[in-house]
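Here's a slice of the assembly, chains where they normally sit.
Chain IDs A and B follow the sequence of writing; residue 1 opens each chain.
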């Protein structure tokens, strides 16, 4: 059975299916922040969405990260490294792409294992 | 068991495994169309591929969208919004990337839940 949470007609923020939780790509709600602040906001949003799906960051399976300027890779990583569960890190890929609005510096999309 | 459909030696257009249907990134067959027309073509191709896999857009789990020019985000969204099942929207991420041929404006890759 597919569970869809935090839905708009366009997309769900959370889809759970077959033991896996998928999240939409998250961007900062306050895009006036720099890449550090945007990454902090996004990771907090991911914490909240995973909690809503009944799991947490120790359940992460994968993370895809897009930076609008890849030179900010070390700044994003510093926030990531202080957030991720070092015993349970996901697979990851990070590349450069311009994002939906010019003020956005970073977008992160994750999947996680559901708990039953 | 893995099922692979619409295969070339390079890639499959459909892979079904473990209750999930994966599609290759779809681009417009007639790339002379604008982003609106290309998005329409792609979503029709996705309908056809999902039908071939025995499911439909109400089974979508995720969609990843690449635009060659992110300023065309609203134009793509207008077509998306009129196509997607508003009761059953997938998670989604949309970023800018140049695509395999310069005339391509949009590429969409989806996953869906299989029906048994």
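Just so it is clear, contacts are C-beta pairs under 8 Å (C-beta built on N, C-alpha and C of every residue); 3 or more make two chains touch, one makes a residue touch a chain.
Just so we're clear, the structure is a prediction, and the values are computed from it rather than from any experiment.
Chemist: What number of copies does the complete complex in this structure file have, with 2 given?
Modeler: Number of sequence copies in the full complex, not just those placed: 3.
Assume only the chains that are shown with their structure count from here on.
Chemist: Using the touch rule from the top, collect the residues of subunit A that touch subunit B in their complex.
Modeler: 2, 4, 7-15, 17-18, 22-25, 64, 66, 97-100, 107, 109
Chemist: Given the complex with subunit A, which residues does subunit B contribute to the contact?
Modeler: Spelled out, the residues of subunit B in touch with subunit A are 18-20, 59, 61-63, 66, 70, 73, 77, 80-81, 84, 86, 88-97, 113.
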